[in-house]
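Below you'll find the structure, written out as structure tokens, and then a few comments.
All protein chains but one are shown at their positions in the complex.
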Amino acid sequence: MKKKIVAKGSLYPKKTVTKKNTISKSGQISLNSYEVLLQNNKNWAAETIKQDPDFFHRLANVQKPEFLWIGCSDSRVPADRITGTQPGEIFVHRNIANMVVHTDLNLLAVLEYAVNHLHVKHIIVCGHYNCGGVKAAMGRHNLGIINKWVRNIKDVYRIHREEIDYQTKESEQLNRLIELNVQEQVMNLAKTSIIQKSWKEEQRPYLHGWVYSVDDGIIHPICEMGHDDHIDPLYEFDDL
Amino acid sequence: MKKKIVAKGSLYPKKTVTKKNTISKSGQISLNSYEVLLQNNKNWAAETIKQDPDFFHRLANVQKPEFLWIGCSDSRVPADRITGTQPGEIFVHRNIANMVVHTDLNLLAVLEYAVNHLHVKHIIVCGHYNCGGVKAAMGRHNLGIINKWVRNIKDVYRIHREEIDYQTKESEQLNRLIELNVQEQVMNLAKTSIIQKSWKEEQRPYLHGWVYSVDDGIIHPICEMGHDDHIDPLYEFDDL
Amino acid sequence: MKKKIVAKGSLYPKKTVTKKNTISKSGQISLNSYEVLLQNNKNWAAETIKQDPDFFHRLANVQKPEFLWIGCSDSRVPADRITGTQPGEIFVHRNIANMVVHTDLNLLAVLEYAVNHLHVKHIIVCGHYNCGGVKAAMGRHNLGIINKWVRNIKDVYRIHREEIDYQTKESEQLNRLIELNVQEQVMNLAKTSIIQKSWKEEQRPYLHGWVYSVDDGIIHPICEMGHDDHIDPLYEFDDL
Partner (left out) sequence: MKKKIVAKGSLYPKKTVTKKNTISKSGQISLNSYEVLLQNNKNWAAETIKQDPDFFHRLANVQKPEFLWIGCSDSRVPADRITGTQPGEIFVHRNIANMVVHTDLNLLAVLEYAVNHLHVKHIIVCGHYNCGGVKAAMGRHNLGIINKWVRNIKDVYRIHREEIDYQTKESEQLNRLIELNVQEQVMNLAKTSIIQKSWKEEQRPYLHGWVYSVDDGIIHPICEMGHDDHIDPLYEFDDL
């Protein structure tokens, strides 16, 4: 039973859309692709309850994840699948090229909630080799509104130019920038008052920089930081 | 082999952190929680290749997802798991309370990339009942930087106040706001020039508003919109 | 003596641009328009010191403005000129259509600084009749990146549609929206934790909504709010 979009005063009544499933010559009903997802969902829920009748009940009222995952939107890098985790274990934010932008209220709200309300112990920034977003930052194409996001990555390139250009192959340059970008985003976390305050008061969370290889499915740890690590004093608050 | 965070000029050398695994009385090595994730990852990659030797090879160079998923960061709602999809099938953005904020460059970059570079056919905004972010919007607590994000949801409440307050129980009010919020976010997609242009030129993507029930694992479709639906003319561009 | 743009590592040396002044037939040197501004500046500084030798000395080390002005970028509405105020009296933010957007860190930083560091007593949101930004919001043209800003004004229209459409002439609709927009922006200030906290602790600042008439140079007060006024409880924090 679908509700029609009819909101008060402002939204115009929407005619009810009836999507017809196609009946193939063989007489089988061919589902629309999104209906396959809904069917999969029903199957998964039934199977899950069958194997663990209490599963949803345990999760219904509260989540207590130990991890915040900041990863790329790329369809090939689903956080829970590649880490073998279950629903309830990882709080997830995914954007293009797994960026931590200090003026981005979307990410900042996720971070504050994860650190101060869910009390996560670990934050993982996970990039991946062959990342389209980072590749875009190495190019010079006008990508419309995406330009504004990609500029953040270009600024990482600018800072680490020497090290990146030192690589001879373009693919190596790309992958080095991907690694350095993850490193900078971990550092961007450490530059927030949210993390610095939590480090001071609760000695958590631990920050991890990982890069996932789409070639073989393996995650490569790149860097890590904890409450007793120091960052550039320029970015360290002295009165939190 | 971890690389130390030593970036040129600006970042201070970080001492190498050696995390020691604990050896329990029984002599077994107890892994740190994040190491379990890395171990799971190795197992998953090995198992995946065993079952389908070509799996990663097929995905290595390109992603061709048919779906963009805009969901909540909540750990209990992993997009791919609950829809039974494989790596490569869903492009994912997750933020607090699955919001589509028109000034949010994080989401806008994801949307532009999904629509105009990945050419997705469907966009799913998926909320979930008992959502902490929406609950926060119904309350009056000062949540620091989260306030700025939650204000977006309060504005949805303001518009649909009558319908929400009509519900007698608080939990029903919450769940109605969750549904109406998903509806407004679908509408927010339809108000972007990105979607309107793609609707005009390519008659895609189809927009779906879903709400997932953490109680039983079932997804409930709430609303949907396609290229031949009309939105409030105030928000319709006439010269795209 | 101009410094060339030659920054370390990242910026490319810029050739020195020599702008030649034109010598007209009459033999007079015609200044480039921006040079007129620099010449005006020299004259103004000299004249100011002549009339009040201590003028700049008094202002050199500190500003103590009593007012924050949030006005439109429109060139016809210079805050200090139309209010007859001197340098040092008004702290100023100007953007398109004098908007107070709750996710806008640009404005929020200005507001926080004005309220908690400069301790201003009054905040004035000043719109003006015949505002191009508001006019754009009533139209349906695609304005590129400006769309994202104008959407904020369209949302004001959506909420007050009935009252605006009640006006018969288009120019009256525009001007009513301009007034209602100022009102909503004053309310947006009152919805911030910055203002609510300052109201609670220091019974300031007083908020003013004004509309300037470009036709005759007169400012029209539209609304005002102080610490003992109440806003929609939905937006009132109960634990500041």
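Observations
Order of writing sets the chain letters: A, B and C. Residues in each chain are counted from 1.
To be clear about the criterion, a contact is a pair of C-beta atoms (placed from the backbone, for glycine too) under 8 Å apart; a residue touches a chain by one contact, two chains touch by 3 or more.
As the structure is a prediction and not an experimental result, all values here were calculated from the model.
Of the listed positions C:V134, C:L180 or C:I195, the one in contact with the omitted chain in the full complex is C:L180.
By the touch definition given at the top, subunit A reaches the unshown chain through residues 101-104, 108, 140-142, 147-149, 151-152, 154-155, 157-159, 161, 191, 193, 232-240. Interface with the hidden chain, as seen from subunit B, comprises residues 9-10, 103, 105, 145, 158-159, 161-162. Those residues of subunit C that touch the chain absent from the view are 2-5, 7-12, 14-15, 17, 33-34, 37-38, 40-45, 48-49, 55-57, 59-61, 63, 65-67, 73-85, 87-96, 99, 101, 104-110, 112-114, 116-117, 121-122, 124, 130, 132-133, 143-146, 148-150, 159-160, 162-163, 179-180, 183-184, 186-187, 194, 206, 208, 214-219, 221-226, 229-233.
Here, only the chains that are shown with their structure count from here on.
Each chain gets a centre from the mean of its Cα atoms; the one farthest from the centre of subunit A is C. Its C-alpha atoms superposed on subunit C, subunit B is turned by 180 degrees; the angle is given in steps of 5. Separating the centre of subunit A from that of subunit B, both taken as means of CA atoms, is a distance of 8 Å.
Subunit A and subunit C have CA centres that are 37 Å apart. Counting only residues that touch two or more partner chains, subunit C has 103, 158-159, 161.
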